[in-house]
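Sharing a structure with you now.
With one protein chain withheld, the remaining protein chains of the complex are depicted in position.
Chain nomenclature is as follows: A and B, assigned in order of appearance, with residue numbering initiated at 1 for each chain independently.
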Amino acid sequence: MDNEKKHLNILLFSGDYDKCLAAFILANGAREKGMSVTIFCAFWGLLILRDPKKLNLRDKNTYERMFASFTPSEAEELPLSKMNMAGIGKSMLLNMMDEKDTPHLRDFLEGARKKDVHFCACKLSMEIMGFKPEELLPGIEVMDVYAYLDDAASAAIQLFV
Amino acid sequence: MDNEKKHLNILLFSGDYDKCLAAFILANGAREKGMSVTIFCAFWGLLILRDPKKLNLRDKNTYERMFASFTPSEAEELPLSKMNMAGIGKSMLLNMMDEKDTPHLRDFLEGARKKDVHFCACKLSMEIMGFKPEELLPGIEVMDVYAYLDDAASAAIQLFV
Partner (left out) sequence: MDNEKKHLNILLFSGDYDKCLAAFILANGAREKGMSVTIFCAFWGLLILRDPKKLNLRDKNTYERMFASFTPSEAEELPLSKMNMAGIGKSMLLNMMDEKDTPHLRDFLEGARKKDVHFCACKLSMEIMGFKPEELLPGIEVMDVYAYLDDAASAAIQLFV
């Protein structure tokens, strides 16, 4: 492994607020250490890449339209992975974060994009879910599974989140 | 790392339709690139290896019988990890996949087995859940945790799914 330029690869499958938070904290920390970072968003992870202002329902079929309308329209709207555990909800977590001045998911996402974390959207997931590249945040690369595997195999750390 | 024959190791813990789909898409893509692939199925991941025609309730104790009867009998029957998220259900996902001619989980599993993805069943999980080797699909190797660790440590990519 090359000590000078280590790479972190995260396959972000989950669309949970808390898991995405963990992924972005890792990504931002890695960038601050000088590591390069790819976040490959697949399935529910695609939801963090949606630009709520660019939703286009006209070019979708019925299922795609339902899916696009009923899922969270941006990162900050994602649910927790353990919404119901012991009754703690997302608003409680956000309140705890606010008391510590911890940024929200939306801020971590913006930070990661400014820090040149390489965000990619899984090509097959986009086809299945009916998302068009122009509905995503600007500058997102669409990547297939072969390119993901190359990127992950070159990484010092690969995680499936 | 050896560039000529890279290895992908997936510890498939989850018994979710969508997560298994992701695992198989990665596995098939890796095989198409010439990588070798091991999928080590533990806990709920064992459910994808069941052969519905070989269920044998007689040699099981009460808990094993309940477990074997009430869990999905094959890969295609698995639930989604986010069944209730925004009301989207598995049938909706399957409809979206059908519109794009995307194969179902059962097809990806068959494809992976034909492509010589190495499927292993976790020994300890089988003991706890009361599954016998003869209840699994043909050709599945039973593997212990030590052998898993050797396989994973030799891989260019290891993922816990």
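Everything below uses one rule, namely that contacts are C-beta pairs under 8 Å (C-beta built on N, C-alpha and C of every residue); 3 or more make two chains touch, one makes a residue touch a chain.
A quick note: this is a predicted structure, and the numbers were derived from the prediction, not measured.
Q: So that we can see where the missing chain sits, which residues of chain B does it touch?
A: Here the touching residues of chain B are 11, 13, 15, 42-44, 61, 63-64, 66-67, 70-72, 79, 124, 127-130, 144-146, 148-149, 152-153, 158-160.
Q: If the missing chain were put back, which residues of chain A would it touch?
A: 1, 6, 8, 18-19, 21-22, 25-26, 29-30, 32-33, 35, 81-82, 85-88, 92-93, 95-97, 99-100, 102, 156-161
Quick note on the criterion: only the chains that are shown with their structure count from here on.
Q: How many angstrom lie between the centres of chain A and chain B, each centre taken as the mean Cα position?
A: Between these chains, centre-to-centre, one finds 25 Å.
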